[in-house]
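My structure is below; once you've seen it, I'll send some questions.
Here the complex is missing one protein chain, while the rest keep their positions.
For reference, chains read A and B in written order, and residue numbers begin at 1 within each chain.
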Amino acid sequence: MATVSDAAPPPRSSMLGVRLREAGWGYAFVAVPIAVFGLFFIYPFGYAVYISFFHWGILGKQAGGSGTFNYSKVLHDPIFHTALKNVAEYTLGVVPLTMALGLSLALVINQKIRGRNFFRSAFYFPSIASSVAITTIALYIFNSDGLFNRIIGSQTPWFTTASKVTWAIVGLNTWTTSGTVMLYYLAGLQAISNDVYEAAALDNTSAWRTFWKITFPLLRPVHFFVLVVFGVGALKVFDQQFIVSGGAGGPNYSTYTPVLYIYRAAFSSFDFGLAAAAGVVYFVIIFAVTLVQNLTVGRREA
Amino acid sequence: MRKRSGVLLGLLVALVLLAATAQAATHRAAVTNVTLAGWSSGPDEDALLNQVIAKFNATHKTIHAEFSVINGDYGTAMTARFAAHNPPDVFYVDSSVVGAWERQGVLQPLNSYVKTSKYDTSAFFPSLLGAFMSGKTIYGFPKDWSPLAMEVNKGMLGQAGGKAPTTWAQLQSVAQQMANKNVVPGGKPICLAADWARMLAFIYQGGGSLTNLTSPAVANAVSFYVGLISKGLAVTPDKLGAGWCGEALGKQKAAIIFEGNWLLPYMKSTYPNVQYGVFPMIKGKTGGNLAFTVSYSMAKDAQNKQAAWTLLSWLTSKQGQTIWMSKGLALPSRKDVKAIGGRQAFLSAAPFAHGWGFGNPNFATAYTVMNNDLAAVISGSKSVQSMLSDAAAALKG
Partner (left out) sequence: MLQTSVATSAEPYIPGRARSEVIRKALAYAVVILVALIFFVPFVWTLITSFKTIPDSVNVSLIPHPWTTSAWRTIWTDYDFKRYIENSLFLAVVIVGCNLVLAGLGGYAFARLKFPGRELLFLLVLGTLMVPDQLRLIPVFVMLTNWHLIGNFSGYIFINLVTATNLFLMRQYFLTIPKDFEEAAKLDGAGYFKTFWRIMLPLALPAISTLVILQFQGTWNDFFWPLILFGQGSPSHYTVQLGLAELRFTYSTLWPQICAGSLIAILPVLAIFLAFQRYFVGGVVSAGVKG
């Protein structure tokens, strides 16, 4: 089969034309998405950056001049520090667990076992329910005298004990999110052609080695995707902490997350400037984390 | 020839249409639309409010009021609408946020409307109306109110052999008797919420107040409240597997709780078989209670302020409020409206009730600090003094 590289290289002028055409089509394809993101994410973020330098209330700018006072308030606020600590603990727990569980479930489902359709649905099921529904159910099951405690013989009210609540939420969210991660990994596994496995079989490679040396590395684009999307999602966690603590971030600030901090600054204290500053600071933190991910896991294939 | 008659016909049609729309427009202009927004605490409340609105619309031909319930985060939804200058005309305002909303400038001062329509403001209980005033400016009229009372499981009280307590000392001794006789298996005699929205009543009973949180009277009251928990006579609802103390009473994991009016419909629908009695709130050095109240207020950016005022004043008038009180969902905020029977225990709190979050614009923010600290105090990782100074600082803003 003849490939493009076998032919003689085309003249320079038409190569430029080809490149221009390609660029034109490229821009055309991304135009609408970029417009949507610009309007509904970039502009609001720019707006937030702007108002973060003022005292800003519900109806607009308030007296007090401009400056970096909101930023220094956020950066020196012990509650913000606690929120950062809480979300770090949460993220470092939930992301690896969800990825591991999701990948395991995908590998299992990918086997030729009977009833795989049924199991696929079963694993995905907790992900289907809405955030509020599943958290309300979890509150019921993880009551101090609920189903879970009856099975393991404990009395701890998981969602209202300061030292346990973060891990209770990690458990809850791993359970509801791993089904979704499983889907992403399943899609990725389908993209690996069978030749690869056949070659490994020919070399008499064990199943474990096949997985670690071949499957796992080939799933890199999926790893990157899951890491970024669910990592950022974990850093933005809000619903569960909000429902469990009634919006107060307690008990004793144990469910206070940075997004809750932003929310309270905006909708409880009506200090939009402070909320904006917190939002900008946190955006920078998330961006830095994602950049590291991009540079390590996200490298394009050669 | 056909073309010209066609044009004439077209003109005629256009003329008729124009006349019709003009008629419709003038007819429509005669009816002003006013939007009313609030939240709902139960299916009974929904039905009752719709009844009230229907009565208003029937008796006011030129105004059409439309009520919409906001079934989620009321504060956030309203904030967004205020920011977009597109709020409902009339809406609920909780007494704990009225100070902040007023400071943000989203509420319409009502004094001029009161004057021109000669609205009788003296019919309202002064402490309740005062919750929604800043100085002499009125920002809303209270639609009802609820204090706390003491609810006791009749069977368990009988087993402990005591009468319902009326003072702090009696509360402790009755609870002690209950504990000794193990009258509440799997639970504790008293359920106390880790919430300033309950503890503050005890602070007032001890002679303290929100304005001087670092006084010994306040520290004393807090120590009594938290002390009941550390003595094993009381416990927070989550340790009983309940979301709030009402649920604990229903599950029969607690014998004595302190909740408001809203407990009654809840127990009736969810735990109809539990026998309990409603008693007046206990006294410390003095009587002390909280008044949870909500107002009808008008938006600064309301479209038709005169019509909105007509709705607002009617809802809080004797006529409107009488309909609203017919199910006994709360207590009347007007002196000339009777509460339905069986609410004596709540009514007796009236002289001692202090407004919840009255007027302080930093209240919502401070409340979060106060409750987080209280949880720490109860679990033993924070001192009472430290919490009180945090709270005082947060209230000052």
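Following the convention adopted for this analysis, a contact is a pair of C-beta atoms (placed from the backbone, for glycine too) under 8 Å apart; a residue touches a chain by one contact, two chains touch by 3 or more.
Just so it is clear, the model here is predicted, and its values are computed rather than measured.
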Residues in chain B touching the chain absent from view: 37, 39-43, 68-73, 76-77, 79-81, 83-86, 88, 244, 246-247, 250-251, 262-263, 265-266, 269-273
Residues in chain A touching the chain absent from view: 2-4, 19, 21-27, 29-30, 32-34, 36-37, 39-45, 47-48, 105, 108, 110-113, 117-134, 136-137, 140-141, 146-147, 150, 175, 179-180, 183-184, 186-195, 197-198, 201, 207, 221-222, 224-225, 228-229, 232, 235-236, 238, 259, 262-263, 266-267, 272, 275-276, 279, 282-283, 286-287, 290, 294, 300-301
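Here is the rule we use: only the chains that are shown with their structure count from here on.
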Cα-centroid distance, chain A relative to chain B, in whole angstrom: 38
Residue ranges of chain B touching chain A (in the complex, touch as defined): 73, 75-76, 79, 82-83, 100, 104-106, 186, 194, 236, 238-243, 362, 364-365, 367-368, 371-373, 375-376, 379, 381-382
Residues on chain A engaged by chain B in the complex (per definition of touch): 57-59, 139, 143-146, 155, 157, 159-160, 162, 248-253, 263-264, 266-270
